[in-house]
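Just dropping this structure here.
Every protein chain of the complex appears in place save one, which is left out.
Let's look at chain A:
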């Protein structure tokens, strides 16, 4: 368990770096699709953070949060794609 306590900060640092990179693409991304991809990526990183929090705190509730985030991620991706295709048809 001691080794795990040393590992958790390093892993959260890696995840924070990934979060910053995806967030930069979200801010910068030239088109709508790039922003949607960045949202997808940000949600995946959030699931990773939930998993890491489960290990760090020992509370199983955070796995439920991970499941909820995964569900929301899929619905959001589908909704954004439909929105983009409809936007294209409207023009």
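Everything that follows uses one rule, which is that a residue touches a chain if its C-beta (ideal position, glycine included) is under 8 Å from a C-beta of that chain, and two chains touch if they have at least 3 such contacts; residues count from 1.
What we mean here is this: contacts and distances are computed from a predicted model.
Here one chain is missing from view; checked against "NADH:ubiquinone oxidoreductase subunit M", "ABC transporter substrate-binding protein", "Monovalent cation/H(+) antiporter subunit G" or "Acetolactate synthase small subunit", UniProt names that protein "Monovalent cation/H(+) antiporter subunit G".
Along chain A, the points of touch with the absent chain fall at residues 1, 3-4, 7, 11, 14-15, 17-19, 21-22, 24-25, 29-38, 40-41, 44-45, 47-48, 51-52, 54-55, 58, 60, 63-64, 66-67, 70-71, 73-74, 77-78, 80-82, 84-85, 87-88, 91.
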